[in-house]
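Left out: one protein chain. Kept in place: all the others.
Right after this comes chain A.
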Amino acid sequence: MHVVTLDSDTDFDGWRTAARALVMNDVRPADVTWRVKGAAPDLFDDAAETQLPEVPKGTFSVPASFMELAESAILHRDPNRFALLYRLLWRLKANHDLMEIATDPDVAQANALARGVRRDVHKMHAFVRFREIGREREARYVAWFEPEHHVVECAAPFFARRFADMPWSILTPEICAHWDGSHVSFTPGVSKAEAPSEDRLEEVWLRYYASIFNPARLKVKAMEKEMPKKYWQNLPEAKLIQPLIAATARRTTDMIAEPGTEPHKPQKRVEDAAMTRKPKARGEADAETSRELDTTDLESLREQAAACRACPLWKDATQTVFGEGPEHAPLMLVGEQPGDKEDLAGHPFVGPAGQMLDRALAEAGIDRSKVYVTNAVKHFKFVPRGKIRLHQKPNTPEIKACRQWYERELAAVRPALVVALGATAAQSVLGKITPVNRSRGHVIDLPDGPKAMVTVHPSYLLRLPDADAKAREYERFVEDLKVAARAMKHAAHAA
């Protein structure tokens, strides 16, 4: 029989040294008794302290998860914790994966102890209430707390990191922690009488506590689950709990029964009213929309399109992404629809496909700032997949519903050439379903108006998996844009 006496309830190093010596000598758990110095001895425990055996040469490794668990679990008040942890250590010799078996009773119990300790540390971080002694620069902050387990030393560094600029002490019955601005030190426990019993701010805190409580939603059980009654005695606000609960029924009934009062007519000061951005009620906006339906300037088109409800795509999208560019740009680029980033930013072609387009335009010698860029469909169509939004191709009714905006942009901008990027754009520009590959790169005359050309959408290039194909297709895309650049110049000369 081995009897090991540890220096204190939190003497992890002592436990570790002894446990290591014992386990390397293959001492069975049943043959070890663990004690803490100064603790009352067990009634039947008359065994004397024994010398630890020599540690034989060699190593014994344990999983890191065990060490982590042991360091926490040892702080539990359970007197059997040292023996439990030694038993686990001893069993780890035979089964290195033991810690992974959550259903093992020893593992489960040790996990439960560690959980209890972690919770107690967390509650100490939360429920310590400092009281100020002295004022302002000379102030010290002193708290009284009664943890359930031996967690003061473990919880103290948190307070040192948080309240580094003020001297504080946390007094408990077992041990006290102090911070002097550079070090944490520990002294023996004291009685509650030695802790300050009031603070000048407590009344303010209580007033806040009472006001932030909503009597219409009393949930006492939920409160007690997170703030168990054992902590109440040291929480100043806890004395309000019973009176607040008692007054709840009356306050709620009054609130419900009370007839609505005459609405108050706010009298705004003149300068305030002038400074207030008066938001338009939506009814007014709609009326305006119908009145201005015939305008052709881009700004009013943009405003009208912002309220477009012609197809259901507006519902899930953030906003209408309207075209952008100079009022009378010679070239108009039409894409498919805004993507994730365009939807958030409210501008066309700002995402990855937009960057690809910018690069290709520059290579083809086209200045993007002189081009009008828009999309066939002006709301982002997608399906949500967890935290991302997957792009969906717009269908024909949606393209048709949105075509009015393209037509009106076209009428306002009057470009010499329209380039449709991809099949959706081609459908809108040419007014019918048009396969891109067959008609790509040719400049064609539209019945009444500008010339048009079809090419691929830059996002097609982004999707190509093969690097060679990507480079080749990119070159073709730039070639198409060069054709467009020439056609545009030609048209400008002709005009």
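Definition applied: a residue touches a chain if its C-beta (ideal position, glycine included) is under 8 Å from a C-beta of that chain, and two chains touch if they have at least 3 such contacts; residues count from 1.
As a convention for this text, contacts and distances are computed from a predicted model.
A.B. asks: Among "Acetyl-CoA acetyltransferase", "DNA modification/repair radical SAM protein", "Cytochrome c" or "Amino acid ABC transporter permease", find the name that the UniProt record gives to the complex chain excluded from display.
C.D. replies: "DNA modification/repair radical SAM protein"
A.B. asks: Touching the left-out chain: which of A:T103, A:S191 or A:S369?
C.D. replies: A:T103
A.B. asks: Would you indicate which residue among A:R77, A:R91, A:K192 or A:K341 is in contact with the undisplayed chain?
C.D. replies: A:K341
A.B. asks: I'm checking contacts with the chain that's been left out. Which of A:V204, A:A411, A:I444 or A:A492 qualifies?
C.D. replies: Of these options, the touching residue for the absent chain is A:V204.
A.B. asks: Looking at A:M1, A:M223 or A:A471, which residue reaches the missing chain?
C.D. replies: Of all options in A:M1, A:M223 or A:A471, contact with the hidden chain holds for A:M223.
A.B. asks: Which listed residue, A:R389, A:R440 or A:H457, touches the chain dropped from view?
C.D. replies: A:R389
A.B. asks: If the missing chain were put back, which residues of chain A would it touch?
C.D. replies: Missing-chain contacts on chain A: residues 95, 97, 100-105, 108, 122, 125-132, 141, 143, 158-166, 181, 199, 201, 203-205, 207-223, 226-227, 235, 237, 241, 244-245, 248, 252, 255-256, 258, 260-266, 268, 272, 275-277, 279, 281-282, 306, 315-316, 318-319, 341, 343-346, 384-389.
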